[in-house]
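One protein chain omitted, others in place.
Our next item is subunit A:
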Amino acid sequence: VLHTTRPLHTTQQSLAPVPPLPEKGGEVRHGFIPEEFFQFLYPKTGVTGPYMLGTGLLLYFLSKEIYVINHETVAAACILGVFIYGIKRFGPDVAAYADKLNEEKMASALAMKNEAMQALQTAIEEEKKEQWRVEGRTYLFDAKRNNIAMLLETNYRERLMMVYNEVKKRLDYQVAMQALKRQKEQDHMIQWVEKNVIQSITPQQQKESIAKCILDLKALSKSAQAAV
């Protein structure tokens, strides 16, 4: 159940960016006494106050045997000596090595961040280019429309041509039929007329026409002779 009267996200709190780590830690004097202790005693006792306090405490512990000197004291002294020698000698090298490790981690993280930003930048560029490309859509559609119109036109003209050819073929056929018919009638009539005429020439007429031809020839030969 969500109480809608409760206001949400009222503060500006956000988890990122994380504030950077402080450069140096709290100051520590002689390796194990924090600096705040010296500052705490400075107004009352000056610079030597804490050291006096330390010496007094040490002598008090020793004299009252609150701190007992036995074999462990010698062992502790040797161990402490070795520790201090080691730290003084190898401290800076170890610190430099640790810093180098840290630097490498930071560098790789930074590189990743930069790469991601670069990738996003190029993505933005690509997106802008795509948007520009989309503007050319209208030309594409115009070209397509032109293509289709041309196809339709060609098809229409082809069909017109076909229609014309078919009609012409039919009409030619009719014309050829009529011409053939007329020719046949003509031939038939000529044959019939010739046949009848030849039948009608009787033998007597044949003799008469031959005699007439001979007379004509004689007359012609006389006139021809004269011309030559």
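In this section, contacts are C-beta pairs under 8 Å (C-beta built on N, C-alpha and C of every residue); 3 or more make two chains touch, one makes a residue touch a chain; residues count from 1.
The rule we apply is simple: contacts and distances are computed from a predicted model.
A.B. asks: What name does the UniProt record list for the absent chain among "ER membrane protein complex subunit 2", "ATP synthase F(0) complex subunit f, mitochondrial", "Tetraspanin" or "LSM complex subunit LSM4"?
C.D. replies: In UniProt, the chain that is not shown appears as "ATP synthase F(0) complex subunit f, mitochondrial".
A.B. asks: Check the options A:Cys78, A:Ala95, A:Ala176 or A:Ala224 and report the residue that touches the missing chain.
C.D. replies: A:Ala95
A.B. asks: What subunit A residues would touch the chain not displayed?
C.D. replies: Contact residues on subunit A toward the absent chain are 21-28, 31-32, 34, 66-68, 70, 87, 91, 95, 99, 102.
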